[in-house]
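One structure is given below, represented as C-alpha coordinates, and several questions about it will come after.
Left out: one protein chain. Kept in place: all the others.
And now, chain A:
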Amino acid sequence: MQVMKPVRAAPDSISEKVEKSVKEVQEACSDDPVSGECVAAWDEVKELSAAASHARDKKKDNDPLENYCKDNPKTDECRTYDNGSIIYIMTSFFVFGDEKFGVVLKLFLSC
(Lines give C-alpha, C1' and ligand atoms only; values in the text may rest on other atoms or scores of the structure.)
Protein backbone atom coordinates (compact mmCIF):
# COMPACT_ATOMS: atom_id res chain seq x y z
CA MET A 1 0.00 0.00 0.00
CA GLN A 2 1.21 3.50 -0.74
CA VAL A 3 1.93 5.61 2.29
CA MET A 4 0.60 9.13 1.84
CA LYS A 5 3.14 11.71 2.86
CA PRO A 6 2.30 15.37 3.37
CA VAL A 7 3.52 17.48 0.47
CA ARG A 8 6.51 19.64 1.34
CA ALA A 9 8.56 22.19 -0.52
CA ALA A 10 11.67 20.14 -1.15
CA PRO A 11 12.90 17.14 0.81
CA ASP A 12 14.19 18.53 4.07
CA SER A 13 17.68 17.19 3.58
CA ILE A 14 18.13 19.18 0.38
CA SER A 15 16.56 22.30 1.85
CA GLU A 16 18.90 22.04 4.78
CA LYS A 17 21.82 21.64 2.43
CA VAL A 18 20.88 24.81 0.59
CA GLU A 19 20.63 26.71 3.84
CA LYS A 20 23.94 25.34 5.02
CA SER A 21 25.69 26.18 1.76
CA VAL A 22 24.54 29.80 1.94
CA LYS A 23 25.96 30.02 5.46
CA GLU A 24 29.24 28.52 4.29
CA VAL A 25 29.48 31.20 1.66
CA GLN A 26 29.59 33.86 4.37
CA GLU A 27 32.69 32.19 5.81
CA ALA A 28 34.41 31.57 2.51
CA CYS A 29 33.77 35.05 1.16
CA SER A 30 34.47 37.00 4.32
CA ASP A 31 38.24 36.86 3.66
CA ASP A 32 38.29 37.52 -0.05
CA PRO A 33 35.20 37.96 -2.20
CA VAL A 34 36.96 37.05 -5.43
CA SER A 35 38.95 34.07 -4.23
CA GLY A 36 38.47 30.63 -5.69
CA GLU A 37 36.98 29.42 -2.41
CA CYS A 38 34.30 32.09 -2.43
CA VAL A 39 33.36 31.46 -6.06
CA ALA A 40 33.31 27.70 -5.51
CA ALA A 41 31.06 28.22 -2.47
CA TRP A 42 28.59 30.22 -4.55
CA ASP A 43 28.70 27.55 -7.24
CA GLU A 44 27.73 25.01 -4.62
CA VAL A 45 24.78 27.18 -3.59
CA LYS A 46 23.68 27.32 -7.20
CA GLU A 47 24.01 23.55 -7.65
CA LEU A 48 22.07 22.76 -4.50
CA SER A 49 19.33 25.26 -5.35
CA ALA A 50 18.93 23.58 -8.70
CA ALA A 51 18.77 20.15 -7.06
CA ALA A 52 16.19 21.44 -4.58
CA SER A 53 14.00 22.83 -7.33
CA HIS A 54 14.20 19.58 -9.29
CA ALA A 55 13.26 17.65 -6.17
CA ARG A 56 10.29 19.97 -5.67
CA ASP A 57 9.15 19.37 -9.25
CA LYS A 58 9.55 15.64 -8.86
CA LYS A 59 7.37 15.70 -5.75
CA LYS A 60 4.77 17.78 -7.51
CA ASP A 61 4.56 15.27 -10.36
CA ASN A 62 4.14 12.35 -8.00
CA ASP A 63 0.48 11.43 -7.83
CA PRO A 64 0.44 8.04 -6.10
CA LEU A 65 -2.73 6.93 -7.90
CA GLU A 66 -1.40 7.83 -11.33
CA ASN A 67 1.88 6.05 -10.62
CA TYR A 68 0.04 2.91 -9.47
CA CYS A 69 -2.32 2.94 -12.43
CA LYS A 70 0.52 3.32 -14.90
CA ASP A 71 1.76 -0.11 -13.90
CA ASN A 72 -1.61 -1.72 -13.16
CA PRO A 73 -4.25 -0.41 -15.54
CA LYS A 74 -6.61 -3.36 -15.11
CA THR A 75 -7.20 -3.13 -11.38
CA ASP A 76 -10.54 -1.88 -10.12
CA GLU A 77 -9.27 1.54 -9.07
CA CYS A 78 -7.77 2.18 -12.45
CA ARG A 79 -10.39 0.95 -14.86
CA THR A 80 -11.78 3.61 -17.13
CA TYR A 81 -15.06 3.33 -19.00
CA ASP A 82 -16.27 5.21 -22.02
CA ASN A 83 -19.93 6.13 -22.45
CA GLY A 84 -20.64 3.26 -24.83
CA SER A 85 -20.01 0.59 -22.25
CA ILE A 86 -22.12 2.36 -19.63
CA ILE A 87 -25.10 2.42 -21.99
CA TYR A 88 -24.58 -1.28 -22.75
CA ILE A 89 -24.53 -2.17 -19.07
CA MET A 90 -27.56 -0.03 -18.41
CA THR A 91 -29.62 -1.31 -21.32
CA SER A 92 -29.01 -4.82 -20.12
CA PHE A 93 -30.53 -3.78 -16.80
CA PHE A 94 -33.46 -2.30 -18.64
CA VAL A 95 -34.12 -5.57 -20.43
CA PHE A 96 -34.79 -7.17 -17.09
CA GLY A 97 -37.48 -4.56 -16.81
CA ASP A 98 -37.75 -3.42 -13.29
CA GLU A 99 -38.81 0.07 -12.30
CA LYS A 100 -35.75 0.49 -10.04
CA PHE A 101 -33.34 0.04 -12.89
CA GLY A 102 -34.95 2.86 -14.83
CA VAL A 103 -33.97 5.20 -12.03
CA VAL A 104 -30.43 3.86 -12.04
CA LEU A 105 -30.30 4.36 -15.83
CA LYS A 106 -31.30 8.00 -15.44
CA LEU A 107 -28.57 8.51 -12.86
CA PHE A 108 -25.89 6.99 -15.07
CA LEU A 109 -26.92 8.91 -18.16
CA SER A 110 -26.82 12.16 -16.30
CA CYS A 111 -23.14 11.87 -15.43
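We take it that a residue touches a chain if its C-beta (ideal position, glycine included) is under 8 Å from a C-beta of that chain, and two chains touch if they have at least 3 such contacts; residues count from 1.
The rule is simple: contacts and distances are computed from a predicted model.
Per its UniProt record, the hidden chain corresponds to "Phosphoribulokinase" from the list "CASP-like protein", "Phosphoribulokinase", "AP complex subunit sigma" or "Response regulatory domain-containing protein".
On the side of chain A, the interface with the absent chain consists of residues 9-10, 13-15, 18-23, 25, 35-47, 49-57, using the contact rule stated above.
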